[in-house]
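Entry: chain A
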Amino acid sequence: MKWLWVLGVIAALAALSSACGGGDKAAPSLSDADLKNIVMVT
Partner candidate 1 sequence: MTSSPKDRRYTKEHEWARLGDGEAMVGITDFAQEQLGDLVYFDLPEPGAQVRQHAKLGEVESVKAVSEIYAPLSGEVIEVNQKAMDSPELVNQDPYGEGWLLKVRPADASEMDSLLSAEDYDALVATAEGGQH
Partner candidate 2 sequence: MSDGERRDMGSKLSFGRGRPGRTAVTLPDCDVPLAEMPSPSLLRDDLPLPEMSQPEIVRYFTNLACLNYSVDTGFYPLGSCSMKYNPKLHEDLARLSGFAQVHPLQPIETVQGALALMHELQGFLAEITGMHAVSLAPAAGAHGELTSILTVRAYLEHRGESRHKVLVPDSAHGTNLATVSTAGFQCLPIASDARGNTDLAALAEALDEDVAALMLTLPNTLGLFDQNIVQIAQMVHETGAQLYCDGANLNALLGQVKIGDLGFDVVQMNLHKTFSTPHGGGGPGAGPVAVKAHLAPFLPSPFVGQAANGAYVFEEPEHSIGKVGAFHGNFGIMVRAYAYIRSLGAPGLREVSENAVLNANYLLACLREAYDLPYERRCLHEVVFSGSRQRAKGVHTSDVAKRLIDYGFHPPTVYFPLIVDEALMIEPTETESKETLDAFCEAMLVIAREAEEEPELLRSAPHDAPLRRLDEAAAARHPVLRWQREDQA
């Protein structure tokens, strides 16, 4: 029955994960000046 237990763990984590979202929309927007600074540093 160990595999059933592990399935339960996977399900629990999947449920926690699905209670989060929208991170992809929270990406920072960079100005041209920011981009230039990044290029300079690199």
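Just so we're on the same page, a contact is a pair of C-beta atoms (placed from the backbone, for glycine too) under 8 Å apart; a residue touches a chain by one contact, two chains touch by 3 or more; residues count from 1.
A word on the picks: all candidates are chains of the complex that A comes from, given by their letters.
Because the structure is a prediction, the values reported are computed rather than measured.
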item	value
Result, touching chain for chain A in the complex among 1 or 2	2
Residues of chain A touching candidate 2 in the complex	5-6, 9-10, 12-24, 26-27, 36, 39-40
